[in-house]
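Input: one structure, supplied below.
Yeah, one chain of the complex is gone here, protein chain that is, but the others are all in their spots.
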Amino acid sequence: MSPIAVGEREIFEIAREVFDAMIPGGGALEEWHGDLPVQHEPLTAWVAFHGPFSGRAVLSSERGTVDDLASALLGLGPDAVVGDEDRLDAFGEIANMVGGNLKSLLPFPGTLGLPEVAAEPPADGVLLEKLRLSWGGRPIVITLWSTDSAAAALSEGSTLQ
Amino acid sequence: MSLSAESFEHVADLVLRRSAIRLAPGKEYLVETRLLGMARERGLADVEELVRQVRASGTEADRERIVEELTTNETSWFRDQLPFESLREHVLPRIVAERGPAARVRVWSAACSTGQEPYSIAMTAAEVLPPTASVEILATDLSDQVLAQARSGTYSQLEINRGMPASMMVRHLVRSGAQWQVNPDLRRSVTFRKHNLLDMLPLGPFDIVFLRNVLIYFDVAVKHDILRRVARVMAPGGVLVLGSAETVFGMDGEWSRVQAGRGSLYVVQRPATGAVPSVATGMTHTHRAAVVPALARGGQE
């Protein structure tokens, strides 16, 4: 359905590498089996893609999980208190690593926006892929969105000819 | 249930007989972690149960798999840098100077793991050999699993990041989904084959042999036996490259160490009688101690 060479498998491989290399402890990233629990205090981080493909890669999880991701990324102890700025920055950087690597699989030449973090992701766009993952039993969801309108996609296509 | 002493001994014995890798007492945890995946695949509760089942009714393939799971396949691109620097700056230019622009260079990468070592050799050769020269690299390992990846030449981003210079990445790799693949040209210069170092060695003669980070798993007697047999497949003056923490300790008179720039290599010591032309050094060994310009002799061990 999507005109791009990015599927669940690529997203999973990339996310897994990010976690393996940069986020020690907490175990490898795995597929989530079964229904997702209701998220308390959801937090979302995303980066936008611009160019022949426009869209965004979005990570979402619970604030508590994000705090643990941040302290693992920063190499802080398990009981460290994570400040607001560190939480937003670390989560944004994880989205940036996933998104940046995904960009290399999207039509060339695209550019990457700077990471953003908020309670809710932007509401526009068409959902292309959704991966439900488990980080040591805690859910992390990665989604890939297209924000091209059909018309925009067509005119992009024709300028490329 | 944790692994019983009897099951550990069974596995250790199997691995020792088939690969020469010695799993000393105290390595029970290693057996348990490495074989857990295999136990799970079969729906077994733990490794103890797996070992019992394989002992009772295991196939040849099961035993082979156990040995493979217990090999350590840690490797990286241009591992330790210096051996590749020696190849680039000393060994390969010497061979070309000796044999001319149409030189054929034969290399063996023994215990090549997932292929980073032979491909790093191929990249180094592509850098310094004239287009008219050719390099043939034979790369072998005991494990089918690592050879499968090595043959496909496909690596994750993390694997590529470990030691591959950016210039090489641009020149010799192509993107393949989220992974990277060695380009077909380079893949063609390496032949991968399954081979156990305890078996008869591949036919030489080899100008260059990489035998790195594998002898460390073996007993001294096995190590000496392998090095003795390797000596017989070396081309005259051929060079042997060991791991950065490895030496030919205890084999004075058979191998000697030479310095090639900042890196160390080993050459076979020829008998004192009769001069044997030395390919890599471009000199002649007339006696044990060869003093050569490019490969100034290093300290003896």
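In order of appearance the chains are A and B, and numbering begins at 1 in each one.
One rule holds for everything that comes next: a contact is a pair of C-beta atoms (placed from the backbone, for glycine too) under 8 Å apart; a residue touches a chain by one contact, two chains touch by 3 or more.
Keep this in mind: contacts and distances are computed from a predicted model.
Chemist: Which choice in "FAD-binding oxidoreductase", "Response regulator", "ABC transporter permease" or "Cyclase" gives the name that UniProt lists for the one chain left out?
Modeler: "Response regulator"
Chemist: Quick one: which of B:Asn73, B:Ser152 or B:Ser244 touches the chain that's been left out?
Modeler: B:Ser244
Chemist: Out of B:Glu49, B:Asp80 or B:Glu98, which residue would touch the omitted chain in the full complex?
Modeler: B:Asp80
Chemist: I need the residue numbers on chain B that touch the omitted chain, in ascending order.
Modeler: The list for chain B reads 76-78, 80-82, 157-158, 160-163, 165-167, 169-170, 173-175, 244, 257, 262-264, 298.
Chemist: For chain A, enumerate the residues touching the unshown chain of the complex.
Modeler: Within chain A, the residues touching the omitted chain are 17-18, 20-22, 70, 73-75, 85-86, 89-90, 92-93, 96-97, 99-101, 103-104, 108-109, 111-115.
Everything that follows uses one rule, which is that only the chains that are shown with their structure count from here on.
Chemist: With centres defined as the mean C-alpha position, give me the chain A-chain B separation in Å.
Modeler: 39
Chemist: Please give the residue numbers of chain B that touch chain A in the complex, ascending.
Modeler: Answer in residue numbers: 156-158, 175, 177-179.
Chemist: Which residues of chain A touch chain B in their complex?
Modeler: 5, 9-10, 13-14, 17, 20-21, 101, 104-105
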